[in-house]
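Taking it in order: structure first as structure tokens, then the write-up.
All protein chains but one are shown at their positions in the complex.
After this line comes chain A, so read on.
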Amino acid sequence: MPMYQVKPICGGDIKIDLPTCMYKVPNIHAQQGKSCTPEHALQNGEVDPAVKALEARQDEIMRKLYELKAAVEGLAKTVMTPDADLDLTVSSSLSSQCSTTFKNTTDLDTVLGKDLGALRDIVINANPVQPPLTLLMLHSLLCQHYRVLSTVHVHSSVASVPPQLLSCLGPRHTDSYARHMFQLGFTLIWKDVPKPQMKFSIKNMCPIEGEGNIARFLFKLLAPYPSDPAVATLVDSWVDTAFFQLAEGSVKERSTVLRALNSTLGSNPWLAGPEFSLADVACYCCVLQSGSASSSPANVQRWIKSCENLGHFSHAKLLLK
């Protein structure tokens, strides 16, 4: 039995509101409504500097994100493409320094002869019916290494030329009125000639005929031939194969060459071994011109992709269209 009973003071079922908010802060937006001066500023169309700063920070972050994304993409491609320092199509948007695809550079004076104090102009005559893709490719490579003044002319022996052939060397340089400011001149003349022809020094050099030979001359301005005679001969033989059998040969010859390409590229990343050379330029252009790029074997397709990744070849592709 209980000792004593007390009447309950309060009922057992009182509802208590437990607080959910730990602490309260005054509303920022409500504050703006109270003070007058910022409201006037908004009405004038000006933006609060704090907002501006925020936007700027946000833009900066987004830009860095994009750059990072591009860099990662580039790295991904280099993993698949041998011997390329950086994907040039992407790096051009980052405006970083252009990569040196060629390890050794040549001295212009040793190849072209003594500098006589004036522009050294290389003249190339080509038939508009068969544009020399290799030479245009080499021209864009030359433009990256030297200051080149490029001009295109139409000879009176040709009635007219399609407009993309007139602009094939790129837009006119802003300094083209002062010829002496350039190291090298590249003059392309569309003329009714049987084979592409190159003239440089009337006194000391005879004209060079044939796209392969002109390509060899222009390549030597970029980098010397490999010092190992075996490799050099290999490069030469691939260049000849490209121009005589790929470009001008019958269907059977072309398929033979494609098979040979396939087998070489199975063991090497590039045609002449571990380094990119003239052989790759010549064969790529001839494969593209013969139209068999899409129907070629697997190694050749991979090699074509690697070539395109290097960035110089996009120009050539545009010209084919």
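Operating definition for what follows: a contact is a pair of C-beta atoms (placed from the backbone, for glycine too) under 8 Å apart; a residue touches a chain by one contact, two chains touch by 3 or more; residues count from 1.
The rule we apply is simple: contacts and distances are computed from a predicted model.
Trainee: Per UniProt, what's the omitted chain called: "Aspartate--tRNA ligase, cytoplasmic", "DNA helicase", "Aldehyde dehydrogenase" or "Cysteine dioxygenase"?
Mentor: "Aspartate--tRNA ligase, cytoplasmic"
Trainee: Among A:Arg179, A:Arg259 or A:Lys305, which residue is in touch with the absent chain?
Mentor: Of the candidates A:Arg179, A:Arg259 or A:Lys305, A:Arg179 is in touch with the missing chain.
Trainee: Among A:Lys77, A:Lys199 or A:Arg302, which one is in touch with the chain left out?
Mentor: Of all options in A:Lys77, A:Lys199 or A:Arg302, contact with the hidden chain holds for A:Lys199.
Trainee: Quick one: which of A:Val154, A:Val231 or A:Ala293 touches the chain that's been left out?
Mentor: Final answer for the missing-chain contact: A:Val154.
Trainee: From the list A:Leu119, A:Leu165 or A:Ala232, which touches the chain that is not on show?
Mentor: Hidden-chain contact among the options goes to A:Leu119.
Trainee: Which chain A residues touch the hidden chain?
Mentor: Contacting residues on chain A, toward the hidden partner: 116-119, 121, 123, 125, 151, 153-157, 177-180, 187, 189, 191, 199, 201-204.
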